[in-house]
Structures are given as structure tokens and as C-alpha cells.
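As you look at this complex, bear in mind that one protein chain is not there, while each of the others sits in place.
First chain written, first letter: the chains are A, B, C and D, and each begins at residue 1.
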Amino acid sequence: MIRAKLLSAQGEQRSGALELVEEWRASDGAFMWLDIEGEVTSDIRALLVSLGCSELAITDSVRLRHPPKIEAFSDNTFVLFRGIARIDDDLNLTPQQVGLWVGDNYLISVHRGLSVSINHFWQEPAENASLANPAELALRLLHFASGRYLDKILEFEDTLGELEDALLTGHSDSVMRELVGYRSRLRKLRRIFNYHHQMTTQLLHDGTPHLGCGDHDEANHHLRRDLYDRCERLFSLCNMYYEICGDLVEGYISLTSHQLNNTMKVLTIITAIFVPLGFLAGLYGMNFEHMPELHFRYGYFFILFLMISIAGGMLWLFRRIRWL
Amino acid sequence: MIRAKLLSAQGEQRSGALELVEEWRASDGAFMWLDIEGEVTSDIRALLVSLGCSELAITDSVRLRHPPKIEAFSDNTFVLFRGIARIDDDLNLTPQQVGLWVGDNYLISVHRGLSVSINHFWQEPAENASLANPAELALRLLHFASGRYLDKILEFEDTLGELEDALLTGHSDSVMRELVGYRSRLRKLRRIFNYHHQMTTQLLHDGTPHLGCGDHDEANHHLRRDLYDRCERLFSLCNMYYEICGDLVEGYISLTSHQLNNTMKVLTIITAIFVPLGFLAGLYGMNFEHMPELHFRYGYFFILFLMISIAGGMLWLFRRIRWL
Amino acid sequence: MIRAKLLSAQGEQRSGALELVEEWRASDGAFMWLDIEGEVTSDIRALLVSLGCSELAITDSVRLRHPPKIEAFSDNTFVLFRGIARIDDDLNLTPQQVGLWVGDNYLISVHRGLSVSINHFWQEPAENASLANPAELALRLLHFASGRYLDKILEFEDTLGELEDALLTGHSDSVMRELVGYRSRLRKLRRIFNYHHQMTTQLLHDGTPHLGCGDHDEANHHLRRDLYDRCERLFSLCNMYYEICGDLVEGYISLTSHQLNNTMKVLTIITAIFVPLGFLAGLYGMNFEHMPELHFRYGYFFILFLMISIAGGMLWLFRRIRWL
Amino acid sequence: MIRAKLLSAQGEQRSGALELVEEWRASDGAFMWLDIEGEVTSDIRALLVSLGCSELAITDSVRLRHPPKIEAFSDNTFVLFRGIARIDDDLNLTPQQVGLWVGDNYLISVHRGLSVSINHFWQEPAENASLANPAELALRLLHFASGRYLDKILEFEDTLGELEDALLTGHSDSVMRELVGYRSRLRKLRRIFNYHHQMTTQLLHDGTPHLGCGDHDEANHHLRRDLYDRCERLFSLCNMYYEICGDLVEGYISLTSHQLNNTMKVLTIITAIFVPLGFLAGLYGMNFEHMPELHFRYGYFFILFLMISIAGGMLWLFRRIRWL
Partner (left out) sequence: MIRAKLLSAQGEQRSGALELVEEWRASDGAFMWLDIEGEVTSDIRALLVSLGCSELAITDSVRLRHPPKIEAFSDNTFVLFRGIARIDDDLNLTPQQVGLWVGDNYLISVHRGLSVSINHFWQEPAENASLANPAELALRLLHFASGRYLDKILEFEDTLGELEDALLTGHSDSVMRELVGYRSRLRKLRRIFNYHHQMTTQLLHDGTPHLGCGDHDEANHHLRRDLYDRCERLFSLCNMYYEICGDLVEGYISLTSHQLNNTMKVLTIITAIFVPLGFLAGLYGMNFEHMPELHFRYGYFFILFLMISIAGGMLWLFRRIRWL
């Protein structure tokens, strides 16, 4: 699907399809947003090249999974961003890669499937839209798309709290498995956020000719800073949650193993006490003809007393040396 | 609650409410501190914008939790600091976010709840106050607010010492749980201190037009250095305590497991010695008709002697190969 | 084997052997690609020196294993790249080191064995080949060679998924060994990719006179960026897979040990319950003459009942204190 | 205690008390070293301010524990160094904080207690002393003070070697505790050395106006390099010893646990062999009326033979599958 929006030099805004591109080429001082959803056919590729997009950048944008990046060309700046197609509460992400070309008087967006963030800005009423400033529009778009991650990540803080409580009570082994799963999904998210963090750090400090490279006197500077703040926060939070997941699992295993060892010790003490007693009983169960003790009047009671003493003595000793 | 302080060009200082803002706008060479506590209504937002605060910065300052930051604008510098609303001895922190706009002749502070640090400087007698120098006032405010963290962190050093001792004596498992809790709270504090550390590092090296960016000849430079020192120390100490907590837990678990293994060994040796003896006793407890040993004159005594020899021999052997 | 390609100043392209070198020397404005496969004899060494290759670079290129590098000389830029001679599905790599000298109007490639990447570009039809631009040719060559790694690494993602599933089901110990093997091979690959990553980072930011050092207005800049993207991605993916392998092994061992401990506990509980019962049975198996209980009418049944009570009581107790 | 040394413009050197300060103020071209030991009273504070010391720096210097730092002011450079008041062979450090102000023609030193390093230079004969060059004097002082740490750290190398040997022989658990103690003391030392390392790195690369900031043509440059080398070495050695301590403890616990597991296995094998044999013996100890085997002529001998076979067979099997 190809759709376009045109803001004429007189400030009038219209939506349409490919015909607006020609109109934009003809007019002077007009702005255009061209949005391409779905497969990039060779026709579309030719169109993009004719609009000044680099072959290399087009190739990057149609790859299924290419690391996010920002690259400045002489006519425009190319931004490749990994947005969200779908993310569930377990942080399973289906990414939606969006390629943006930001020129002086146009914005081109390319994405394989439906993009929530693109649609959000496409439906903005004409008076709010920043079509006359493609850089601002692109930065606000990236800010909005990052915000969708942020909502999920902040929600996860509560999940993490619940998991932490669950670990200490009920069916902990399944909780542990869940944590291991979250951890591996956070690792993958972290890699994406790391790319976005690096992109926006570079964008804040150096900038590009089409997204702005000025200092604090430039309006776009503060939009870039706003985007940077969000991406930095995403990376930092994701990293912290990743580490917390690992620590929780490790801590749970340590603690469990510690308790289990104690349990084993007590069980082994039970065995260690009764085995010698059992031996003694076995001893007087032998059938030798000549075993004088068997004929003693109080032999049995003496042995019973001896056994109780041994058991008591061992218990006292184990307590003494702090094994119990 | 909105309150304001005005230092007129003649050096006279007055406190009041919104009316002072108008007076400050009218006069030339006057200084103002405007303090806003509580919700930021749309009226207040309009007021802030009219005073030169950026929309983006206002949005940041009203977020419940935004990473601390310093951002230079052409009219002022915006500082977002995460102070202490309440912190208990277990390092559970309720943060109090404070937003500051530092201009050439005004300081604006915005905070949702009561801020101890703001009040401390608000109540300063007129002769000590540095109202005529908003940058100095802001830096001293941040220095004071960091100092409240520092007191708690230095107190914690003693707590840590006590926990270390407690580990080696009494009810160690509960101590261990406490350490795990401290560790996770220190991790969260460390993230805050990391932001403050980065902010103040940037502030020291690059500065901003309104907080000063000069070298060692500038008075503010040394205030910025002082603030940096404190934030760096907080981060460094917090990091060290975090690592120590982890090491103590790890060390305790290692040591306990080591001792437990030894205990298990001794218990198992007891079993391993008596099981063969028990077998021997069982052997002569069998009821076969033809067991010549049973009729020997000294059979029983020989077997007793054999058993003692076996037990003694095993003990000697275990000692020899250093299992005991 | 020595072979050469010549693009004359008139745009005519020919393949041949050493004789083309002389022709190239004679003509003005001609381009040459000289490809040397196999041992570098002293004749070849002399030829290379006469073409402006540095002695030190030649020595590096003939070493069996030299860390990959890029080095600028006044006449050319020397690139040493570790390509793939053969790589199997288990990521066992036989490297194929390729040395490239990129000059203004020539490209020289040196490799000990057959190089798939070199052959791919050698067989390109004349109209596609970028012989007139040696820098572009070299960059495309390196990009292609890196792509061969990338294919393998992306395939490995599936392998990793299968291994992860296999861990949770069948013959897990062999899966574990396999993971350990992959991990050590990934470590070695990571070292190579680290070198390539560093090389291309330096190439992107600083460049060299013969591979281009311009900004985004220069055509080669975007080829260098493309190469950088690929090498960075290789390094980043390889690093992530390396860490995932380690985490899987660690996690499997932790989990197994955790389950095993539980198993041991149950087995030990069985023992701990029957050992005291066995002792009781042994007690009344003793042959003392005077054991009054033995003559009681319901002694046996009472003891049976006592044993069942003890067993039941212990089970109830172990459940109560959550050992079962 | 306040004491001063004056080097007059004529090159004559005298020691004394406060009166020399006035003399120094009066004369032109004279150099002074002012040393203040003990509490900084408000009188002394006023004196320091009058000599050009910054209020902020004085406050830092009187804090009980402030991170070491170097700060350049327009009149002087302030150095805060954490020296040794006392350090025992177990690396327990009682620090002695020393504050130095280095001006063009004066050096001021402030320390709470007796400082060995200060005294060492105070007692230097007049002909060796570098009073005419306060920067040189300060750098030599810091170099000497670091040397006192270095002696201790180098001594510790031997201690570490002894501990390593002791681990492999006698009473290892106490050695382990000792190592854990050393490790935690080394961590604290490392934090100090890290500060000194950072200070001297900054001093070497950027310098300060009063301690010199020239390149290799400046005499002080090499003194700064010398100081840097020592502090870097301290940090690097301390870090290495810290890691070695950790590795030794970890290694010892791993090894011990490994050996212990083997011991447990052998003990358990003993039990596992005798328990089935004991069962067999118990079987024929039963008192059933009708047990035909009991009446066989060679029943007992057959059972004995069976038992030996079982024991032998199990031993052979365990060996075969490499459990023994």
C-alpha cells in the first residue's frame, strides 16, 4: 500500500496516493510524507531511487532483520528503527522494522506490515501535524515508538515484584523457569535497546544535517535530547531488570540448596544414630552357643540402657559441636 | 502551593506569592526564586512557559519518575534531581523528584511534595542567602540534597559491620536474608547515583551557560567540583557496599556449604563403619542348621575381636588417607 | 598461481597472467587486479616490492596466522582479512587469510589457498565489475567475505533453538557437551570478529587515503559504513550466542543439580524412616534369655502397631516442616 | 602545632613558628613551607584564608575522610592525599589524610596527626631540600608517601606465597579465613589507590598551573610521571593481589568440595555393597518354621559364597563403569 500526504506551499494539506508525488515534484516549497507498507517491489525501488534514496539504504530497509542505524547521506538521513509489531505480557516481541528517509522537504517511511506508530501520526489532525518540519515529525515518531516499549517495560516492574513474592511462597520451581524465560527475552530486548541507545547518543552529540546538529539553541536539539533520554532509560531499565532476573534465580537456587543441605544433614544424623544401635541389636541376635551376656539376669535391660545412653550421648555431642 | 522570594535591585528581600512575579517582571535587575509545590495545573504550566521554561522540560518535571538530567536551554538550564522524600535505616527510599530552572536572574523549583532541602534554603536568613546568584543557590541546594544521601550511606557502613559480625555468630540465615535485601536496595540506589554521577561529571567538565562553564578561575567552578566530589563519592561508596553485600552472602554460603560437607563426611563415615559390622552380626544371626563357627568355644569372642579390629582398621585407614 | 586482469584506459577489459603487469606499467590510466594464489616465492616477493608493497606488509601476509589489520602506506593501503576456507555446521573454521593491497589504480590480492570470495568477483561479468575503482572492489570483496560468516552465524540461531529444546527433553548430557564445544568455537570466532569489528570501526571513522576517508558526501563512505554494519553485527551476534551457550550450560547444570538434590532427599527420607524401624526389629531379634516383652500375648502386634505409628508420625512430621 | 620554614631571597633557610609567616609576607622573593598538625581552629582557618586557601578546600581538608583529589585554584593547587598513619602486616590501614596547598612561593600542609612523610622532608638538610620549588617538594612528598604503601604491598607478595603453600598442607580452613580477610582489606586499599591513580593520571596528562602542565621538556613533568608510575603500579598490583586472593579461596573451595565428593562416593559405595549383603543375612535370620534352605547341608557355605560373589561382582562393576 502506498499513500502520500502533501502540504502545499500555501499551507493546504491533502492525502492521496502516488499522484501527489508528481504534484510535489512540480511545486516549489511543498512538503510530502510518503508511506509505503508491504513488499518493496522493483517499481517502488525505482521510485525511491528517483526520490534520492541510496541503493544501499533501500537494501538495508528491506532486510528482514538489520541492526537499527542512522546514516547521513547528502540528500537525506536514513533511519532504521526496530519498532513493535506485537509484544505480549511475557515480553515476547514480534519486531516491526521501520525505515525512514528524512529530507529537507519530505519524509519517506517504509515498513513491511502495519505500523501502529506511523498510523498514529498519519491520523493526526492537520493543525497538530508537523509536516512542514520532516525532522521534527521523524523525531516525534521515534519518540512515540519508543514509548510503546517503555509502557511494557514499566509494566514488567510489577510482574517482577510478583515473581519475587511467588518465589518465597508456593510453587517456586515453575516461577524459576518463568524467570529464566524472562531473562533470555530481556537479553534480546537489551540488544535492541543497546542499538537504539547508541543511535540516539550519536544523534544527540553529533546529529546529522537533516535531523539537526545544533546546540541547545536549536529547537530540534531538545527533541533529540528527549528521544535520547527515553532510549537511554529503556536500555538502563532493561539492563537492570535483566540483572535482577539473574540474581533472583541464582539467589533462589543458593537458598534452596542451602536449606536442602540442612535437611540432608538431619536425615543423615538420624541414620548415623540408629546404625550403631542396630549393630548392637544385631550383635546380640547372633546365634553363638557361648555368649555369656545372653544369660545375664539383667543383660537385656543393661543393653537397652546402653542404647539409650549412646543415642543420648550422640545427640548431646552433635549439639555441642553445633551440628544440630 | 506557590511561593516566591524577590531580591530587588536595591538589595531588599521580600517573600510572597504570585504577585511578586509581576513585580519582578516590571523591575530591572531584580532576582526571584519561585517555588511550586504540588500538582502542576494548566495555569501553572502556562505561567512556567511565560517565564521561559520549555514545554519538554515541564513535561519531564511532572513525570512521576524520570531519570535525573541536566539540559541547557537558551534562556535557562533545567536540572532534574531525585532527592529524598523519606529514607529509613534499611535504605528503603521514597524519592522526591525536584525540577529546577536556573536563569540569569531567577530560580524556579518544582516538586510534588514537601522538599526538605528546598525548605532548608528557603528559611535561610536573608544575609546568608545567595539569591543574587541563582546558579550558586542551585548548586548549594543540590549539594545539600546529596548530603542527605551521604549521611545515610555513611551510617550504613556501621550496619554492614554489625551484619558481618552477626554472620559469624548467631542466627545467620536471617542475617543472610537481610543482606540480600540490602543488596537489592543498594542496586536501585546505585542506579540513581550513577545518573547523578554522570550529570555532575558533565557539569564539571562542560558546564552549561547558566550554571557556569569556566575553568578554575571561576567561582562556580569550585562549587561544581564540590558537588561532583560528593556525587562521585556516593556512587563509589554505594558500589563498594553493593559488592561487599554480594561477597558476604556468597562467602557465607560457601563457608556453610564447606562446613556442612565436612559434617556429612563424618556422619557418613560413622555409617560406613557400622554397616559392615552390622552385616557380620547379621551373618551369625542366621539360622542355618550347619554353621560350624557357632559351636566354637571362643567363636563369639573371636568375632567381637574381629569387629573391633575392623572398626579400628577403618578408622586408622581413613586417618591415613586424610579423610578424617 | 598468478593471474591478472587489466582495464585499459579505453575501458577494454582483459584477463591474463604476468604479461599484463608489464602492459599496465607501460600504459597510462589503466587499472589492474593482480591475484596471487599459493606460496609467495622470492620472485613473487620481488614483484610485489616492485609494485610498491611494503616488505613488512608482505611478511605479515605470508604468516600463517596474523591478526587481521588495516595499515595505510603512502602508495597503498594494506588489508589483512581472515576469511573462510571451510566452515562446517558445527562452526569449525578453517580460516583463509587474504592480503589486499589497494592502490590508486591497482588491487593486489594474496592468499595461500583457493578463495571463494576472490573467485566470485573474478568471475563477475565485465560490465558489473568495479575494476576502475579498486577501493570499491576491495570493500565489496570484504563485504561479500563477511557475508559468508553471517550466513553461518544466522543458521546457528536455529541450531541454538534446537539445542535449547533438546536440553529439556532427551539425552541432555550429550547436548551439554555439544554446547560446551560450540561455546569454545564461538570464543575463537569472536576473537576474529573483534579484530574485524575494530578494523572496520577505524575504517569508518578515520578511513585511509586509498579506501577513502571522506564524510557522507563521498560514495565510498557508504560502502565502508555497509561493511562496518556487517562486521559489527557479526561481532554482536557472536557475542550474544557465546553468552547464551554459557547461560544454557550453567542453567542446565543448576537445574539438574537442583532436581538431583530433591531426589536425594526423598531417597534419604526412605532410609531415615526404615533405619529406626529396622533397629526396633533387630532389638526383638536379640537372643537374651530374659526379655519379658517377648512372652507378652500381644507383644508382636503391639510392636507392629508401634512401627506403623513411628513411620506415619515421621512422614507427617516431614510433611509438616515441608521436607516433603 | 604550627611550624614554618623560610627560605629568604638571599638563599638563607630558617625554621620557626608563626612569626615567619609575617616575615615571608613582608619580603619579596622568599619561599615558605607552613606545616599545621592537629585540629584546624577558627584562627587557623582565618590564617589559611588570608594565605589564599579556598574555603571549600579547607572544609575538604578537615573532613575525617574525604576522597583524595587534586583541584586547581587561581592562586594555588590543592591536593588531598590519603597517606598512612599506621599499617600492620595484615594490611589493616589507619589512614592519615594530608592536605597540601602548592603556590608559587609557598607550600602549606595540614594533617590531623603526626605524618611520617612530612617529617621526613622537614628534617632534610637545607642543601638537599627543594624549598625554592614548592611543586617539586610536593611531588617528592607524594612520591615518598606512596612509597610507604609500595613497601607494604611488595612485602605482601611473600605473605601471599606463604598462604598459597599453607593452603596445600596444614590447617587450611584458618588459612582460608585469613585470605578472605586480606581480600576485604585489599578491596578497601584498592579504592584508595584507584583515587590516587586517577589523580595522578589527570596530573600527568593535564597538570595544574602550580604543579606544572608542560610536556617532556619541563623538569616537573618527569617528577609527575614518576609519581604516576608509582600510583599506577600500586593500583595494578593491589588489583592483581585482590583477584589472586579471590581465586585462591574459590580454587580451594572447589578443590576441597571435589575431593570431598570423591570421599563421599567411596563411603557410599561401602554402604551400598554391605546393605544388600546385610539384607541376605537378615533373610536367613528369619524365624519361619518352614525355610527349607536352612536345613541344607551346605546352605551356609553356599550363602557365604554367594555373598562374596555379590560383593566381588559389585566391585568389579563399579570399577568397570569407572565409579571407582
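By definition in this document, a residue touches a chain if its C-beta (ideal position, glycine included) is under 8 Å from a C-beta of that chain, and two chains touch if they have at least 3 such contacts.
In this text the structure is predicted, and so the values were computed from the model without any measurement.
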### Query
Looking at C:I153, C:L234, C:L248 or C:M286, which residue reaches the missing chain?
C:M286
## Note on the structure
Those residues of chain D that touch the unshown chain are 216-217, 222-223, 225-226, 229, 232-233, 236, 240, 243-244, 247, 251, 254, 257-258, 261-262, 264-265, 268-269, 271-272, 275-276, 278-279, 282-283, 285-291, 323
### Message
By the contact criterion defined above, which parts of chain C meet the unshown chain? Give residue numbers in ascending order.
### Response
54, 56-57, 60, 66-67, 69, 71-74, 173, 180, 184, 187, 191, 208, 249, 253, 256-257, 260, 263-264, 267-268, 270-271, 274-275, 277-278, 281-282, 284-287, 291, 293-300, 303, 307
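Definition applied: only the chains that are shown with their structure count from here on.
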#### Entry: Shared interface numbering between chain C and chain A [over half = same, under half = different]
different
## Note on the structure
Chain-centre distance (mean CA atoms) for chain A and chain B, in whole Å, is 24
### Query
How many angstrom between the C-alpha centroids of chain D and chain A?
39
### Query
Out of chain D, which residues touch more than one other chain, so two or more?
285
